[in-house]
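Read through the structure below, which is laid out as structure tokens, and then see the notes.
Only one protein chain is missing from this complex, and each of the others stays in its spot.
This part shows subunit A:
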Amino acid sequence: MLILTRKAGEKITIGDDIEISVVEIKGRQVRIGVKAPPELAVHREEVFRRIQEENLRAAAVGPELGDLEALLAGRRNRK
């Protein structure tokens, strides 16, 4: 991994169209600006990872599903 030292207000460019700027450093928090083409998805890593993990859990459904429909119907009846 390339590791660079930057001060607040300084930037890093990646390729021609991606620009990362250190907007503000305050204690243990760093505000980072990302300028990237719209087709590139930019996410906080932990959000991305949580969805990925949930997808893996969702894919682990066994063949024995029970009667999902009845479960949902039960929910509606109790409303």
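Rule of thumb we're sticking to: contacts are C-beta pairs under 8 Å (C-beta built on N, C-alpha and C of every residue); 3 or more make two chains touch, one makes a residue touch a chain; residues count from 1.
Heads up, the rule we're going with is that contacts and distances are computed from a predicted model.
**Student:** Which of the following is the UniProt-recorded protein name of the chain this complex doesn't show: "Flagellar assembly factor FliW", "Outer membrane channel", "Acyl-CoA reductase-like NAD-dependent aldehyde dehydrogenase" or "Ion-translocating oxidoreductase complex subunit D"?
**Tutor:** Of "Flagellar assembly factor FliW", "Outer membrane channel", "Acyl-CoA reductase-like NAD-dependent aldehyde dehydrogenase" or "Ion-translocating oxidoreductase complex subunit D", the absent chain's UniProt record names it "Flagellar assembly factor FliW".
**Student:** Going by the contact rule already stated, which one of A:E10, A:E24 or A:E54 would touch the omitted chain in the full complex?
**Tutor:** A:E54
**Student:** Which listed residue, A:I14, A:V30 or A:L72, touches the chain dropped from view?
**Tutor:** A:L72
**Student:** List the subunit A residues touching the unshown chain?
**Tutor:** Here the touching residues of subunit A are 37-39, 41, 43-44, 47-48, 50-63, 65-66, 68-69, 71-72, 74-75, 77-78.
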